[in-house]
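The block underneath contains the structure these notes are about, expressed in structure tokens.
All protein chains but one are shown at their positions in the complex.
A, B and C label the chains in the order they appear, each numbered from 1.
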Amino acid sequence: MAISGPFNAHIEAERLHGSRGGFPLFADVSFSLKPGAALRVTGPNGSGKSTLLRMLAGLIRPDAGKVTITGHAPDAAPGETIHYLGHLNAMKPQLTVAENLDFWLRFSGGAAAEGGWEDALRRVGLSRVRDLAFADLSAGQKRRVAIARLLATPRAIWLVDEPTAGLDAASTVLFETLIAEQLAQGGIVIGATHVPLGRDEGWQTLAIDPATVREPVAREALAP
Amino acid sequence: MDSLPEHFEFVAASYAVSLVALGGLAAVIIIGARRARARVEALERGASSRAVDTGADRT
Amino acid sequence: MRALFLREIRLGLRAGGGALIAVLFFLSVVAMTPFAIGPDMKLLARIGPAILWIGALLASLLGLERLFQAEREDGSLDELRLSGDVAQLAFAVFIKCLAHWTVTGLPLVLCVPLFGLFLNMEPLAIGASMLTLAVGTPAIAFIGAVGAAAGVTLARGGLLVAVIVLPVVVPTLIFGIAATTGAIDPVTPFLAPFLFLAAITLFFAVIGPLASAFFLKALDE
Partner (left out) sequence: MSDAAKPAETDITSGGWVAYANPARFLRLADRLIGPLALLAFALLAVGLLKAFSAPEDYQQGVTVRIMFIHVPFAWLAMFIYATMAVSALGTLIWRHPLADVSAKAALPIGATFTALCLITGALWGRPMWGAYWVWDARLTSVFVLFLIYLGLMAIHRAIDDPGRAARAAAIVTLVGAINLPIIKFSVDWWNTLHQPASVFRMDGPTIHPTLLWPLMVMALGFTCLFLVLHLMAMRGEIWNRRASALARRLARDAG
């Protein structure tokens, strides 16, 4: 099942400043990615990788700087251009895998892959568990169902936060091929990981190093 | 006035209550502000003494 | 959006749904009253609608604070927030409130005939109470959503829901009881308070979801 592309979205960050609870995490982060580009965000735990990713997705407001996404369908909401896969899998434990994926396919309403979620589930090798409650799956299986959701509703930009956490070797390789396919379709993948996500040559890296951050940006010194 | 007018105690009571309440409120606010200010000055002294060795600027 | 409604209903009815808790709370309020007021049937009949209304309004508060908590814990809140602009998110919140009311509010209304027997209310009073409750209680869900959305990151979310819903309970209760008594005895008017009751619910059906969507969008974490 090929991911239906091609995509031509661009994402650009200009001098982004991020902080959490008033303490600065990163400053002056800028990059510009065109279709097919891949960026790996590295840095020690708690250095702000997740915050940066959530900021790119639009879930967090940057202290300073701007995130611009162009090239998606004119009226499309940000959600229809971006897939954000955080540490959590966005699935309801009481519902079965089939119900969950079916819901996300209908709810997002965006262009669904022609095979629907059945094919996506087969790609991640979990067709057999389609009627099990999501809560009954192992951590690795849950992650693969979440990845299946990315496949079921193709979007131009993937923002993945440690996607291969909890995955066994075979699944990790699978996910890397999926990323390669997404890039081949002109998609963009930004991953916050410790381990490389596939052959390194095409990947740009952005290291967030807390030491480089200068005097704190006190958004409102009065605010906590 | 030979005897206090009827219901005078209610008028007196309401004015007394208002005076006590507003006085108390003002006192709480004034004391709160003073204590907060003192705390800031104490912390500033604390920061300045440390500033000497860590070089943190103190304007 | 229909999918969201169906999912919420399915979730509500599955394990961990709030329907049963609200009904039990409502039953306890109604069952307690005769012990407090005494078994004088005539008196109970007269204050029957009031007891039903107070019980139902408080019962519909239950579970509201969890409206977005579950979403946040399993990560689907992010998807909701990204799914569109404030208007679309407001519509999604509206659907969630409707689903929450269907799962917790509607059962309360359906229990009224049974509870009416405890309070020795005649059929007309029971019918009137059911109608007015069905129209009135959704307002609580809609305005409670604002507290739930704003308090989703707070430990004390429940307090926020209660404090926000408190001022809404007053007009809803007043017009609800006025309409119910209006339906029972022909002297007092029925239509005017009933229409005001419906107006309040519709008013908050718009304000609630919009304010909640505003806060979910502005959620900065």
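Methods note: contacts are C-beta pairs under 8 Å (C-beta built on N, C-alpha and C of every residue); 3 or more make two chains touch, one makes a residue touch a chain.
Model, not experiment: these values are computed from the prediction.
Participant: Kindly state which of the options C:Ala31, C:Ala87, C:Leu110 or C:Leu166 is in contact with the chain not pictured.
Facilitator: In the full complex, the listed residue that touches the missing chain is C:Leu166.
Participant: From the list C:Val135, C:Ala150, C:Ala183 or C:Ala213, pick the residue that touches the absent chain.
Facilitator: Missing-chain contact among the listed residues: C:Ala150.
Participant: Please give every residue of chain B in contact with the chain that is not shown.
Facilitator: 5-8, 10-11, 13-15, 17-18, 21-22, 25-26, 28-30, 32-33, 36-37, 39-40, 43-44, 46-47, 50, 54, 56-59
Participant: Which chain C residues would touch the chain omitted from the figure, given the whole complex?
Facilitator: Against the missing chain, chain C presents residues 143, 146-147, 150-151, 153-154, 156, 159-160, 162-164, 166-168, 170-171, 174-175, 178, 188, 193, 196, 200, 203, 207, 211, 215, 218.
Note that only the chains that are shown with their structure count from here on.
Participant: Treating touching as the only link between chains, describe the layout with one word: line, ring, star, complete or other.
Facilitator: Its topology fits none of the listed shapes; call it other.
Participant: From the centre of chain B, which chain's CA centre is farthest?
Facilitator: Max centre-to-centre separation from chain B belongs to A.
Participant: Taking the mean of the CA coordinates per chain, how far is chain A from chain B in Å?
Facilitator: One centre to the other, that is 52 Å.
Participant: Return the distance between the CA-based centres of chain A and chain C, expressed in whole Å.
Facilitator: About 37 Å separates the centre of chain A from that of chain C.
Participant: I'd like to verify one number: the distance from the centre of chain B to the centre of chain C, where each centre is the average of its C-alpha atoms, in whole angstrom.
Facilitator: Once rounded, the distance between the two centres reads 43 Å.
Participant: Of all residues in chain B, which are in touch with two or more distinct other chains?
Facilitator: Residue numbers touching two or more other chains: none in chain B.
Participant: So in the complex, the part of chain A that touches chain C is made up of which residues?
Facilitator: Chain A residues touching chain C: 54, 57-61, 77-79, 82, 84, 86-95, 99, 102-104, 106-108.
Participant: Using the touch definition from the top, list the residues of chain C that touch chain A in their complex.
Facilitator: Going through chain C, the ones touching chain A are 1-4, 7, 10-11, 14-16, 70, 73-76, 78-79, 81-85, 88, 219-221.
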